[in-house]
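Every protein chain of the complex appears in place save one, which is left out.
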Amino acid sequence: MSVQPVKFYQVGSWAAGNRLLRPEDRSVQADPQRANSLTSGHRACQGCGEALGARYVLDTASRVTNGRIVAVNATGCLEVFSTPYPESAWRLAWLHSLFGNAAAVASGVAAALRVRGDRDTRVIAQAGDGGTVDIGLGCLSGMFERGDDVLFVCYDNEAYMNTGVQRSAATPPAARTTTTPVVGAVPGNRFGQGKDVPRIAMAHRIPYVATATVADLRDLEAKVAKAIGLRGARYLHVLVPCPLGWGTASGDTIRIARLATQCGLFPVYEAEDGTVTATTPIRRQVPVEEYLKAQARYAHLFAPEPRRDLIDAIQAMADHNIDEYKLLDGE
Amino acid sequence: MLRQIEGSRAVAEAVAACRPQVIPAYPISPQTHIVEALAELVSAGSLAPCEFLTAESEFGAMSVAIGASAAGARAYTATASQGLLFMVEALYNASGLGLPIVMTVANRAIGAPINIWNDQSDAMSQRDCGWIQLYARDNQHAADLHVLAFRLAEQLSLPVMVCMDGFVLTHAVERVDVPDQSTVDAFLPPFAPRQVLDPGDPVSIGAMVGPEAFTEVRYLAHLRNLDALERIPALAKEYGALAGREVPGLVTPYRMVDADIAVVALGSVLGTLADAVDSVRADGIRAGVLGITAYRPFPFEQVRQALRKVRRVVVLERAFAVGVGGIVSADVYSAIRTPLWTVVAGLGGRPVTAGSLRGMLREATTDRLKPLTFLDLDHDRVRRELRAVGGAR
Partner (left out) sequence: MFQVRIHGRGGQGVVTAAELLAVAAFAEDRYAQAFPSFGSERTGAPVAAFCRIDDHPIRTHEPIAAPDAVVVADPSVLHQVDVLHGLRPDGYLLVNTGRSAAELAISGAVTARLCLVPATDLAREHVGKPLPNAALLGAFAALTGLVRLDSVEAAIRQRFSRPVAERNIAAARAAFDIVHAAQREASNA
């Protein structure tokens, strides 16, 4: 008789699927009755951080509003892999217009709902980093400035992934993309560029701005719930690793996102009316090297010659964030 | 109600009577008076419920209209020239998604060089984007066409562009019987969208369509567009009966019955042409005018019928295709397939005078017109410029 070894795992209390918790402490994703707004069958890559993030965000929004949401999606991976005509993976009311106008289209939807006297249905605009920080910035700023009742979620995988990994204003320094190739004295994306969109959002003094990642499901769900509970223009910036573009293993998506926060390169915080109100401290600080080494888009920093200068420069950026957002204070 | 009123104001009041629900606006000369008047009406509460949004660009404005329309609200905006071009991506998006948005285009030239005056380059540049295009011949027509446009758009689930010559019509104070609320209410029912964003019955709008189905989707849109050729005359008749006047629908002939030479044109120049024709008729030239209101879809059959007995056809264009010649000419030629003359007039706001039109008719009648003529071209200036460029080499 063969013996089938069975492995038992001691899972932490806050694991995503933990159903041993009281119902009110469980995550939305733990609920078998969750909306499943982005259902299976879509064409995303294995390990896609954006698909994960979108599901987390919309299922939470759906729970909090009893299913009364409309999603406006910019052109990008999320839109492309979810709606190959004649199929759709969306189980909610969903509109895709263009690349740069998600915020404006969402403003229009919000206006229509207001006019029709519908105060219960909430509008979520979602876009990748390209559709937010570059081509989408004009419309985004307009929506913020008017204070339209829209929650805009940016799924930031730090490049134009849908079109084959080109640099965006969200691409971090030194990262390899097809338009910032690993050639010459400063390989990869240049230093000293880029836009800090959460801070741009804060400069508009909108009611709520927050950053989050797919590594901390509960934090993301809590921020979505909080955002939905408010009215006016709100912005959520979610870091979503892209295995293809970042050169990471498809099973590492959550781990990579966590490393981004723990090294300080991606600060996790909330802001209201233009001022930072809460930050998530780093639990176990790691040097940026640990984060960078895990991604092929930074491979040139380590081989053939280690680029200590560039790694140090990146560490300095992380240290600056830790300082600015007090990521190592207290706890 | 009969008023002596600025064209823009007449249009704004006609649009207001159509009970728009979401109006995004971005300013550009010469349409600004329209959205300003609407802002005033919305702020005063005369239009409730209606949301007026100041967009951050024309692209933003059309995008807001797209979202609003998809969510079941009657949406309207206005633009011109550079603004129309700035929203081109969104124009195709709106027609592709079948959203019945109505937009006024206050026809203006396109830069460079920057020019704020009237010609029809802007709307002409978008003749293929899938929007229905209607051209107003005067301010009464402009007001009436907007009412027609909302009903037509919602019937077909297609967006409609109402074109009116910038400044020449928008800023002219003329006698207009502004459609009153009861007339419009009798003609235009509340918006009942073909499909709508509704959490209670969710749909995905804006999917990606590949080679296996894209052609068919486009073809179906084309068929719906062609459908307008049937509906426009019927709607014009229905509305005209309610308003108590004739409303030009597809084409309008003037003294065409025994015309030997016909001029085809769109927009405000039709009025000036009528005067010119009356004048040369007194000299024995049997001229007539064929005014086109519906330019997209193009009324081939009506144009063919109207021009079939005419010996000479002149197409008076308020825009032209650089490196080619006429734009409307090509469509008219397709309809009639006999020789025609193209005359390009009034680019960048150069006035089109009855005197020049009379000259054109005389030259056409005696076969002295070239196939492509630029009316009132300053030949001296051209010669000087060519010499200057030639000398520089």
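The letters A and B name the chains in turn, as written, and every chain counts its residues from 1.
Just so it is clear, a residue touches a chain if its C-beta (ideal position, glycine included) is under 8 Å from a C-beta of that chain, and two chains touch if they have at least 3 such contacts.
On a predicted model such as this, the values are computed, not experimentally measured, just so you know.
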Legend entry - Contact list for the unshown chain, restricted to visible chains: B
Legend entry - Selected from B:G111, B:P189, B:P351 or B:P371 as touching the chain missing from the view: B:P351
Inset, instruction - Consider the whole complex, including the chain that is not shown, and state which of B:A39, B:V88, B:I116 or B:L229 touches that chain. - result: B:I116
Legend entry - Hidden-chain contact residue, picked from the options B:G271, B:P297, B:G325 or B:G359: B:G271
Inset, instruction - Provide the residue numbers of subunit B that touch the chain removed from this figure. - result: 3-4, 6, 29-30, 116-117, 138, 165, 167-169, 171-175, 268-272, 274-275, 349, 351-355
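Rule of thumb we're sticking to: only the chains that are shown with their structure count from here on.
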Legend entry - Intercentroid distance (Cα basis), subunit B paired with subunit A, Å: 44
Legend entry - Contact footprint of subunit A on subunit B as seen in their complex: 21-22, 24, 49-51, 53-57, 59-61, 63-73, 75, 89-90, 93, 97, 197-199, 202-210, 213
Inset, instruction - Note which residues of subunit A are touching subunit B in the complex, please. - result: 67-70, 72-73, 79-80, 83-86, 88, 90-98, 100-101, 104-117, 121, 138-139, 141-142, 145-146, 148
